[in-house]
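Heads up, one of the protein chains got dropped from this complex, but the rest are sitting where they should.
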Amino acid sequence: MFGFGLIKGLFVTLKNLVGPTFTVQYPNKRVGLIKASKYYNKNPFSLFKSHPLEGFKAIVGQAVIKEFPDQSPRFRGQEFNWFEDRCTGCASCAKYCPLGIIEIVTHPGEKNIQEGTSYDIDVFDIDIGRCMFCGICVEACPFDALHMGSGFERAIEKRENLVISVDELRSAEKRPSTWFRPQMEKSSYEPRNEKIEDSHDVGRHEKPSKEELTKRWVNER
Amino acid sequence: MSLRTEPVTMNVGPIHPSTHGVFRMRVTFDGEEIVDVEPVIGYLHRGSEKLAEERTYTQVVTLTDRMDYVASMTNNQSYILSVEKLAGITPSPRGVWLRMIAAELQRIASHAVANGFLINDLGAWHTPLLYMLREREKILEMFEMLCGARITNSYLRPGGVFMDAPDQFWPALNRFLDEMPNRIDDIERLLTTNEIVLIRTQNVGVLKKDECLNASITGPVLRASGVDWDLRDKNPYDYYDQIEFSRPLGEIGDNHDRFLVRIFEMRESLKILRQCIENIEPGPVRPKEVPFLVRPPKGDSYVPIESPKGELGFYLVSDGGISPFRCHVRAPSLINLTLLREMVLGDKIADLFVTFGSIDVNMGEVDR
Partner (left out) sequence: MNTVLDSVVFKFIYCMLVSSDECANSFKIIGSGFISEKYAIIGFLITAFFLIFIIVNGALVGVLALIWGERRLVGRFQARLGPNRWGPWGIFTPVADAIKVMFKEDISPTLSDKFVFILAPILMVVPVLMIFAVIPFGEATFLTDLNVGVLFVLAITSTNTLSVLMAGWGSGNRYGIIGGLRAVAMLLSYEIPMALAAVGVILMAGSLSIIQVIESQVIPYAIFQPLGFLTFLIASTAELNRSPFDITEAESELIAGYMTEYSSMKFGLFYLGEFMATIASSAIIVCLFLGGWKGPEILPSHFWFMIKWILMICVFIWFRATFPRLRVDQIMELAWKGLFELTLINILSIAILMLIWPDPSITELWIMTGIKWIVFFVSLWIFGKLLGPKPLQKNGVARKIVLQK
């Protein structure tokens, strides 16, 4: 009958009215009592004791808790992670960047690391105002020194501040993404939850033991 | 009694809610009837083909993402196939299966967007669009698992893909394959028998078989007109020759046929995905001997693939260097758009947008 298709359509929308939503809420969301107590890791009664205001809000479903969207460990985030002691200053990243936004200035280093002379980095500027986060610099890095970051909250008021300088890279929290780093994926590492302090953890080889080092660099020379 | 009327010319676009980007049309209409349409393109021209000439073969992958930005995976696929042919690289089997999975997922996502926006052009208050985008969202999440990005993927590399799929990808894909048929059923319940959709789309924007063939129109638009031409079947690339699937064909070639063909192709893509999961085998995802800096010998190559919008191919000329000497893209969106004027002449203004939406063009690809 004419109009039957329309009525079927009305019921499809009605089904979705009572069904679940697919909205991802960020940076916080409002929840009821059960979820709020789960968030504060308490039972509902002790929630009232410790957070009375949140407790009362939770009764009407208005308690505010932090919420973060699910994120893959491979997510190519904004702030780059750079491990200085892995970097030799070869500037492969700068060379392979499709947009040429990485600027590296080096001078021959004082310190001699075991695997040959490395360069000291004077300037390591990444202009993420023009970066398209393709990750080819990370792919090109032969020593696993440069990594994609895992965040996306780098909103900045001035255009100049979009350039990541070498100091910023040095001091930044190291939460590298596992993009193009299969060795980190194997250890089921989550950039959201874990930080990486030791630069050996991000390399694609095992950290050599002292005996191996002596054998390689002292005995065999 | 006859009324004296005179035609009026009006600019539609480049900023308009339903020109799918920055398309512009100079529409001359008489009352509600369209007398003339003059498409104006070029508002999104970024010179991708020229930029490709000064980038290495790997770097160009990032440019292809930005051509058809609702179907980046298939763009990558087309480009990589062309590079592989040019450089004589034999891809790894697992890499090929993975990129087929990615391409079919992308086809579902692209068709979902196309159909959603088609219904939005019909004037539905975003509801079918959001249902479609909900499904696309799941696909994009899977892409994020695969390659860390949702739209500008850059997942494929010469010889396969850059990295194997992570562990959490396969359960997500299986869940998607289980859910998606029901979702498509829902969409069909909402739209395919909806009388308003039927009277709005049937016998509107008709493209005849020979018109299509003369204008070298490809993809779902061609198949909706009843021509059985699918490059996955006629000229199989990757491992499509090992896979069984059927091609939905329309009868008349009107907007409704194009809509239905896309819905059916989504179902077929689900079948292909299931077969890919069955056939995939462990192994490296790209051969070890392929260098980061591909340096193909002198020559040229063109490998067309069936992208969600039609035949997409990259014509690459190499002079033996590290970057292509010339890159030309056969963009299906641009070529499918050529018959827009013939399709809408004599229709009402409202049909113009529906017909335009049913071709499923992407301005990133048209202007490149």
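Letters A and B mark the chains as written, and numbering starts fresh at 1 in each.
To be clear about the criterion, a contact is a pair of C-beta atoms (placed from the backbone, for glycine too) under 8 Å apart; a residue touches a chain by one contact, two chains touch by 3 or more.
Quick caveat: nothing in here was measured; it's all calculated off a predicted structure.
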item	value
Option touching the unshown chain, where B:R66, B:R232 or B:R247 are the choices	B:R247
Residue touching the undisplayed chain, where the options are B:R134, B:R150 or B:R274	B:R134
Residue among B:I119, B:I139 or B:V344 touching the omitted chain	B:I119
Where the unshown chain meets chain A, residue by residue	1-6, 9-10, 12-14, 16-17, 19-23, 25, 30, 60, 62
In chain B, positions touching the absent partner	8, 10, 16-18, 32, 119-127, 130-131, 134, 190, 192-200, 202, 228, 246-252, 256-257, 260-261, 264, 348-353
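Going forward, only the chains that are shown with their structure count from here on.
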item	value
Approximate Å spacing (C-alpha centroids) for the pair chain A, chain B	31
Chain B - residues contacting chain A, complex	55-56, 58-59, 61-63, 65, 127, 131, 134, 137, 141, 144-149, 152, 154, 162-164, 166, 168, 186, 189-191, 193-196, 198, 292
Complex contacts: residues of chain A adjacent to chain B	2-6, 8-9, 11-13, 15-16, 22, 70-76, 96, 98, 132-136, 139-140, 148, 177, 179-180, 182, 185
